[in-house]
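One structure is given here, and the rest of the page talks about it.
Note that this complex is displayed minus one protein chain, with the remaining chains in position.
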Amino acid sequence: MAHDDDRDKKISYWEVFYDDIFLLFFLGVAITYILFVVWGLMELGTAQPSPLLKPNI
Amino acid sequence: MSSWNYRTCPTTGFKVHNKAETLIQFNAVTSIVFLLVGGIVGLTLALTRWQAVHLLNDEWFYRFLSLHGIAMLVAWIVFFEMAVLYFASAVILNSRLAAPWVGWLQYLLMLVGGALVAVMILTGNADVMFTSYVPLKAHHLYYLGIILFAVGAILGCVVFFATLVVAKHEKTYTGSLPLVTFGAAAAAIIAIITLSAGAIVFIPTWLWAAGIIPVMDSEVYRLLFWGFGHSSQQINVAAMVSIWYLLATLTVGAVPLNEKVCRTAFVLYILFICIASEHHLLVDPGFSAAHKTWNTGYFMHLAVLASMIHAFSVPAATEVALRKQGHTRGAFEWLKKAPWGNPGFSSLVLSVVGFGFLGGITGVIYGTEQINIIAHNNLRIPGHFHATVVAGTTMAFMGITWYMLPLMFRRQVVAPKLASLQPWLFGGGMMMFSTAMMFAGGFGVSRRSWDMNGVDGPFQVNFGPIVDLSLAVMGISGVVAALGGAIFCLLAVATLLFGKKVNA
Partner (left out) sequence: MDLKPEEHPKGSFILIMIFFITFSLFYLLNWKYLSEIWLVG
């Protein structure tokens, strides 16, 4: 039993972080959506028309 | 409670919930059906790109290419992954499956969606390739089929996570999740990211194809499609790596040298692997160099680091296990004395080598922004992904099947000598196939082209005999790999129908 108490005391913060699957889920979704999707959509939304475009005569 | 019937596997000691077992069986068998369909059309494609044979006409080439992409990249692999998720949650954790009826809904939606997509393609209503880039427009039922498939897969992931909660609550395991289950959880998280991006892109595209909304912006489509399309391959990576650890344990009794490091690598996958979908957008206008560089580099190559960790961890664990069995002479006696006749072991090694050397190296290089300018849209790209998805992931899934047949289907594998040969035919053939493709692509041979010489086009291109030779090597290797794939499907079905019952 004393050994179990020692074991409990020694669980590192990394292990607690890795054991929280739903926190990892949230971070994975957030990082992907922010860095790739949202940033990408912002860039597409603010893209200027090409200077090579010729107006219709 | 009365429906919670378990059996205890005499080989592994796992408590197997009967409902989980049935779902695993149905998903696994269905995956092999799609593998067979995709494999047959894949063979016809290889025999068409081999210019000397040029089997299909242009119409059927593009049609079969669309079907091959969907059947292999999506259907075969995701059905198999559903089986893996149920196994990694319910079986490895000795738990009951949470809400089996949702699992059956998953299966039904994926089956109906997959069948609908296949029918739409074969009837000529969706000659739009796997990527279905807007403004190419397929029949709206094609997009609906993909949506149904994706919703089904999301439900499968939900059942997986719910089973993890149930297992923890009912204390069917102690401590942290086992490494294989942790890897499967990484795959499931990536799957949710993938499928949600898929929903965001395919629902408006479906409405556009049905004429309900007037416009679908093609660059927005590409951004979101690849959020779905490449991330779906990263699910495969995470699932494949989990299966590497499982196969290493089952074949030689390997244990990871340092589980903390392995778990860190899976966490890096969860956080950073999906953003690398950017490498499909490197030649696209509209995105800044900053967006391209941050994302295509897997966030400073942290997810590539994760792959490097697994690339050392899996062989090292295997080597230590074999050295503990007494094979300690020199640097490589363990490799010589390894159980090469075991199809699970040879599949593991071929998968690691194919994915790592051929697929991984070429992927990072072709995904470099500047190099991509000359690699984009030629055969180097399918050469790369046949090394990763086929020689890598598919090989690993085939390897674990040789264990799943006796353990989950409780049938002894028929023709074990042929089963030992199968990984070499398939893996070896596919590695040669990828190499030949990349060689031809290096000369500029375009991908997704029925004829490389520009027949009937405004420009004729003569690539020269070296390219004809490499395409012939590609064609022949494709035939060898298809033979390996056919033997796999044949033995799997024969085992299910005629295999001796074991662990009864």
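The letters A and B name the chains in turn, as written, and every chain counts its residues from 1.
What we mean here is this: a residue touches a chain if its C-beta (ideal position, glycine included) is under 8 Å from a C-beta of that chain, and two chains touch if they have at least 3 such contacts.
These numbers come from a predicted model, not from an experiment.
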Inset, instruction - Check the whole complex and report which displayed chains the hidden chain contacts. - result: B
Inset, instruction - Pick out which of B:G356, B:P382, B:G399 or B:G478 touches the chain that's been left out of the picture. - result: B:G356
Legend entry - Omitted-chain contact residue, chosen from B:P204, B:P315, B:G354 or B:G383: B:P315
Inset, instruction - Check each of B:I212, B:V283, B:I373 or B:I466 against the chain that is not shown and name the one that touches it. - result: B:I373
Legend entry - Given B:N57, B:T123 or B:N258, the one touching the chain that is not displayed: B:N258
Legend entry - Options B:H139, B:K324 or B:R448, residue touching the unrepresented chain: B:K324
Legend entry - Touching residues on chain B - with respect to the absent chain: 255, 257-258, 311-312, 315-316, 318-320, 323-324, 328, 331-332, 334-335, 356-357, 361-362, 364-365, 368, 370-371, 373-374
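In the analysis below, only the chains that are shown with their structure count from here on.
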Inset, instruction - Averaging only over C-alpha atoms, locate the centres of chain A and chain B and give their separation in whole Å. - result: 23
Inset, instruction - Sort out for me which residues of chain B touch chain A in the complex. - result: 161, 164, 176-177, 182, 185-186, 189-190, 192-193, 196-197, 217, 219-220, 223-224, 227, 231, 260, 263-264, 267, 270-272, 274-275, 277-278, 281, 285-288, 291, 294-295, 299
Inset, instruction - Quick one: which bits of chain A touch chain B in the complex? Just the residue numbers, please. - result: 14-15, 18-19, 21-22, 24-25, 27-29, 31-33, 35-37, 39-41, 43-44, 47, 50
